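Everything on this sheet refers to the single structure shown next.
Of the protein chains in this complex, one is absent; all others appear in place.
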Amino acid sequence: MDRNDIKKWFKSPDKMGDKYSLWAIYFCTGCGIIEIPPVITARWDAERFGVIPVATPRQSNLFLITGYVSVKTLRAIIRTYEQMPEPKYTVGFGSCPINGGMYWDSYNTIKHLDKYIPIDGWIAGCMPRPEAIFVAVTHLWTLIDQGKAKAYVKYREKYGLYRKNQEMALGKLDWPPLYTTGGGND
Amino acid sequence: MTEKIKKDRGSFLGPFNAVRFLWKKPKTLRYPFEPKEPALRYRGFHLNDWDKCTGCGNCADICPNEAIEMVKIPELESRPREGKKDERPRLDYGRCCFCGLCVDICPAGSLSLSRDYFHIHFDTDTFTFIPKNEILDKEKFFPAGEYSVLKASLSHRKKDYEGFSSDLKYSLFEPERVMMPQVEPEERKISFIEQVIGYNKEEAKKEASRCLECRLCEEACPAHLKISDYIRAIYEDKPEESLRKIFEDNPIPAICGRVCMKYCEAACSLRIRGEALSIRWLKRYVADVINDYKTAMELKPGNPTGKKIAVIGAGPGGMSVAYFLRLKGHDVTIFDSLPGGGGTMRIGPPIYRLPLEAIDQDVNYIASLGVEFRFNTTVGKDILFEDIMKDYDAVYLGIGMTISNSTRVKNADKCLLALNFLEDNKLGKAVEAGKKVIVIGGGNVAMDVARVALRLQNIQHPGKEILTQTVSLEDWDILPASKDEIEESKEEGIIFNPGWGPKEVALDEQGNVKGLWCKKVKSVFDDMGRFNPSFYEDQEMLLEGDMIIEAIGQRPDFSFIPEALFKKLEFTERRKVKVDENGQTTIEKVFAGGDIVNTSLDAVTAIADAKIASEGINRYLSS
Amino acid sequence: MRELELYFGPQHLGMVGNFSITLKVEGDRIIEAAANPGYLHRGFEKLMELRTWIQNFPLVCRINVVEPDPMEMIYAMAVEKLANLEVPERAHYIRSIYLELSRVSSHLFGLWAYSNMLGFDTVAQWAMYHRDLVLDLFEELTGGRVYHIYIWPGGVRRDFPDGFKDRIVNTLHTIGGCVPDYDAAFFNNRLFYERSKGIGQISQEDAKRLGGVGQVLRATGVKHDIRKAESYAAYNSIDWDIHTREDGDAYSRIWVIRNEMIESVHMIFKLLDAMPEGDAYKKVQNPFKWKIPKGEAYVKIESSRGELGLYMVSNGGDKPYRVNFRTPSYTHGLTILEKMLRNASIADVGNIMISLYVVAPEIDR
Partner (left out) sequence: MISALKNDLESIFKDIQISAPEDDRLIINAQKDAVLTILKFFKDKGYDHLAMISCTDWIEEDEFELIYIVGSYSVYAPAAEDITSDKSGVSKEAAFNGGNILLKTRISRKDPRFITAIPVFENSEPYEREIHELFGVDFKGHPRLTPLFLEREYKIPPFRKDFDTRRYVKDFFDQIPFVENKEK
């Protein structure tokens, strides 16, 4: 943890700024949300890590996708994700977004979240404990530091493919494409 | 309360109450600097002790999320007789819900959950892994000092960190078997009534319900019976269906249900921490409750092919070959010198283990399908082998081992031979037992002989002082007889003298047997592991006895085969008849199986051989 | 003024859980509200038809993430009823203690949500901290922090670990010792009174007519609690009270929750004292062969939100033929919420919703 490394702050203020002010959008997408209140309150206190919940996607740069994603929620997730300003980071919680988890045979939950929006990191567990969330944040720091947390860039580059998948799952989307360029668009 | 609040506007000093919290310790855990250990029962990532794991796949079956898949591990070898498969579970943490059902169903107790739960990665492929434990997977487990939560993942785990683990009291399976009702030793040793009473319907269903359907037993069984299926049918109270399943691979359930060597039970996954399923007794239960196989089976022989097959020996192998070939439509004739079917089963296992009625139940059914039995017909005497070779399209040798070996010590001719003794007794010839009987041998046949002798003594010399004892080269630890037999013999009062070898039969002045001189055994096998006993020549003892029975093994009798043909018959190094993958010997159209071919020397292996041979014969005849 | 349609949620700070409401408003007055659930619909009842009796246990608790335990309990009860299973006496006590602990944790969660929403951040922090202490107890007992999978047909999955009784008592004393603080800072606080009095008011007739249960009903003065009406587990063997209020508004509901929480703590102490020794689990059929005779059962228990029912049909197979949950949030979140929101102001939507104690996954299933 290089929070107190003044040199680094001078060298790459953007990265340092991103790392230590991860503002998480307040959106309860699945059951993993139950561990968010403990994380942001006194016992675990996510603010020590620079993580605070914020009300609107416009203010946030961290999207915690907490657990299973039903088809109906997917629409809201895409909307929310697209409203977030760059740079933005996504973290998938628990088994369900990875490979369907508990609901692998449900007709109403999507099985692989990374088919629809890009994900920077996954946390194992059902559901992940507060400790795991913190460790995930430190991992995210490392990724940002190394320039590897570039899922939002991927989204821009392959927007066409993502949009196509989104429309396969949800039917025609009633909002215009976020980007007009991007792989598979033409 | 409501009223109070309305009036009580409170003091503006009220908020200053909070000042007292200034002196309290903060409640925030300074994680990760101040770690918090998960609970002792925490359900985290899996640990699997590969040495204990049998690869039974119960965990994969119970997993509600299909997160567990059994994968073949190339570096492991499959050992079906020990109930070990070369498969191990692979976990997908994109599916797992950490419920621990797999731990509670694991019969071996190899699977447990650790207290690790950190795995954070950007690649979803890393969430699939094959769990091992810290002993097998040293590079992935770290002692507390080297372990860091910030590095923790599926490949950086903490040592000695077992969490939720198996507890037999709360397991999802029942480790204890339903007690088999047996006649008490005091009662059974004075008569020949069948010792095992057999399960009734409730007991059988309850015992059948323990089966976890992992099918390790089916791989262990030489004849690969569909054990799980027929046990499930018993549980569902459909004995007819169960019988049909048994008959697919084994046409003598009443016999095998009593005297099978039960390789299946030795492989049963329940045996590891409890008692194996009573597979043999359940098979017997099916044969017991169905009096009439014919209506239950609804089987008919196939369309007549016009081919004729001779089977020599009506033992388990011979009868099975006849049954399988008859179903294919061939005409089968079985020759046997005994007055009834069963072969060694008819004369070997005493009545208290295998009554004649049970044998006849199986024999009669096979006969009812149109198999011709020619009893009291000794090949080579009553009918010539050459004639059989001429008249039939194929011949199956299921002759077994019919001659008992002798120790050939001094005066050994005064002793009785095991098979003769057993045969005479079982087939109803009067046998007189001495008051003090010595049985030489430590195998199952010796146990049978000793226990028969004890019963005869009790019946013939009631109230008198009697004694039956055995002498065997092998000491307790390598005694070849099965544990149950030894235990039951002891219960009945048989005395064991293991680790002694016969030296000389002692005679009195009249030339009657007076006892057996024995010498202490130094070792049974030599350095190469071959049977080659050595003795302490200076340690001797005399066992007193007026009757000695030798039960030290049997050999086959090939005297009926004409010399010219016999020369063509090739043998393996272990003095067994050599057969190819079709069960065919080196003589054209002669097939063989059973004790003369395999080294296991038991009924179910004979059936397995018979299955191979019957298919071989069928192929041979149709080509 | 012009009528507008306003989408409230699912991503909204005033919304608990993944839920949304479509409001028809005129100015800031709501003319009509339509609940729009389904963001968490996973088709549990369908999935359960595809899993064996025992495989459903890990699944069933996930219906309600805030308090998974009554879900386990009700499924176990239904299975026990259909399969005619006996449960050892001690298991009944352990189950009751466990369910009451879960009620405490769930109520603390509700208190967090409500006080947070009203702006009592300090109280919210306390409540969440205290809930975490209860979760520590659960973790020690069951091996899971949130999803416990502890109640099984035939009893419970493991007995109490050594010294667990004392730790329950210690934790509950810690929480109980803070009740005066809670009272001073929140329950007796005039701000709480003014921010919740009269909000989301419902009459006793309406509550009954619209199928209200739990606190919603008790806050209107109906003394109705399944734990007494159709007692299960060990609730019959101890002495306890049902708490009611008369006004039927948010203020009364939160007060009922507070009193119930304290009652639960007392109940746990009584149950711990009366708990017999013995087995905590009677083995059930081997799961690969377990079939349950034909039949149907309706069982109900009192979860921390009210009547939780389960209608289950078996056709004699190794899986349930049909399962259907009657969850308390269902009527609260759909019919009663819509009724309460009529003529309320937009600012009160979150207040009303949280005071109704609606848990979205319970509605959607």
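Residue numbering begins at 1 within each chain, and the chains themselves are lettered A, B and C in the order written.
Methods note: contacts are C-beta pairs under 8 Å (C-beta built on N, C-alpha and C of every residue); 3 or more make two chains touch, one makes a residue touch a chain.
Not measured: the values here are computed from a predicted model.
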Partner chains on view for the chain not depicted: A, C
Residue of C:94, C:217 or C:292 touching the missing chain in the full complex: C:217
Option touching the unshown chain, where C:14, C:43 or C:88 are the choices: C:43
Positions on chain A where the hidden chain makes contact: 70-72, 75, 100, 104-108, 110-112, 114-115, 118, 154, 158, 161-162, 165, 168-171
Chain C, residues in touch with the chain not shown (by the definition above): 37-38, 41, 43, 45-47, 50, 208-211, 217, 222-225, 228-231, 236, 239, 242, 296, 298, 300, 307, 309, 311, 313, 321-322, 324, 326, 330-331, 334-335, 364
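Here is the rule we go by: only the chains that are shown with their structure count from here on.
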Most centrally placed chain - per-chain CA mean versus overall CA mean: B
Cα-centroid distance, chain A relative to chain C, in whole angstrom: 30
Centroid spacing, where centroids are CA-atom means, of chain B and chain C in whole angstrom: 52
Residue list for chain C, restricted to those that touch at least two other chains: 58-59, 62, 129, 147
For chain B, residues contacting two or more additional chains: 27, 38, 64-65, 97-98
Residues of chain A that touch chain B when the two form their complex: 42-45, 48, 95, 98-102, 104, 112, 114, 119-126, 128-132, 134-136, 138-139, 143, 148
In the complex, chain C residues that touch chain B: 51, 54-59, 62, 122, 129, 136, 139-144, 147, 149, 157-158, 161, 184, 188-190, 193, 255, 281, 283-289
Complex contacts: residues of chain B adjacent to chain A: 27-32, 36, 38, 45, 64-67, 92-98, 117-122, 124, 127, 149-150, 152, 154
